[in-house]
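Every protein chain except one is present and positioned as in the full complex.
Moving on to chain A:
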Amino acid sequence: MISLAGRDILHAWGKFVFTGIGLGLLIGVTLSMAGIYRGMVDDAQVMLDNTGADLWVVQQDTQGPYAESSSLYDDLYRSLLDMPGVEYAANVTYLIMQVGHDGHDVSSMVVGITAGEPGTPGQPRHLVAGRHITRSHYEAVADISSGFQLGERIRIRRNLYTVVGLSRRTVSYNGDPMVFIPLKDAQEAQFLKDNDALIQQRRRNAENPAFNRPGIPDLLAAVNASQSTNAYVNAILVKLKPGTFPEDVAEAIRRWKRLQVYTRTQMESILMDKVIDKSARQIALFLVILSIVSAAIVAFIIYTLTLGKIREIAVLKLIGTKNRTIAAMIMQQSLALGIIGFVVGKITATFWVPIFPKYVLLMPLDSVAGFFAVLLICALASVIAIRMALKVDPAEAIGG
């Protein structure tokens, strides 16, 4: 038995394939949009993964360090080290800032990390070039998406840092590249005002009679010195001993150290529900609209294709072809169009994904779901065309 659909496709295969490719580009956009949503969620996940932490200890009554600002004394980690179940605790600071490079600024998240052997919480987990930081000042490991090269000097506040290593997928929750620098430098960068502000601050102190007292000549210097130090960090990353329940240790720290503690699950839900919630929902809504539009367009294409061969269908009817055969032909064509469209869409999406400025993650499961959604939409769309085809009066074949 010959395939009616196959015959028809072969009859005008160029038109059919090009329609499929056009449809494919549309599906590619939809898949990319799903990828953008997944990428956004993955950026948040990967930021948490990269810290290597089991617990985040932050300022009491805050949801820091990502959703809110939080500051803790930098020697608090010592008292956490002797809590039962804690294997390692490391200070960390986060600062979103513009890093000067080659005459322009790169929006980055500067992360201050504690020195220690590789694998200390907070440090980048794997590099793609260079090495980890070995000096306790003025060295940086940057994410490759920042565009920095090994050996380049970048400016953070007033100091120049040498890029000694490059990492990949170390980004903040909104996709900015991270730049890792030693903790002490980061504390300074976070706190240090520009030179003009410092001088104005000193002048203000000098003009304040409470600080500049003739009888106590050293008081002014002492006040100035005390105003230019920073002993704060944003969070303490805690790594637990194997076999410890995170919630047990978290509860002990909350109770006895009176600090806020988040476990990995809690941190994730803070990021998802509070930090990226709106933009993720925005993308998700757009994805839904795009899917509906794609479905409508597929329906129109199938409808127009059928409309184009209305005379042939009338002839088929005239020679006594069964309705089922005609319906199957239209349905098969529609599904074939869907398959070509999906294949083209998947390929194009994969090829244009790397040029997106932010991370786009195409999940295999999304693709599988997308494939079945495309087939379903094509099948539904063909129903309208089939209805029309069946209503055709065989007389049209002769009447014209």
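As a working rule, a contact is a pair of C-beta atoms (placed from the backbone, for glycine too) under 8 Å apart; a residue touches a chain by one contact, two chains touch by 3 or more; residues count from 1.
Rule of thumb we're sticking to: contacts and distances are computed from a predicted model.
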* Structure fact -> Of "Pyruvate dehydrogenase", "Universal stress protein family protein", "Peroxiredoxin family protein" or "Efflux transporter periplasmic adaptor subunit", the UniProt protein name belonging to the chain not shown is "Efflux transporter periplasmic adaptor subunit"
* To do: Would you mind spotting which of A:5, A:127 or A:235 touches the chain that isn't drawn?
  => A:127
* If the hidden chain were put back, which of A:84, A:242, A:320 or A:357 would touch it? -> A:242
* **Residue among A:5, A:236 or A:344 touching the omitted chain** => A:344
* Pick out the residues on chain A that sit against the missing chain. => 9-10, 13, 17, 49, 52, 75, 87, 115-120, 125-132, 134-138, 144, 149, 164-166, 168-169, 182, 184, 214-215, 217, 231, 241-242, 340, 343-344, 346-347, 350-351, 353, 361-364, 367
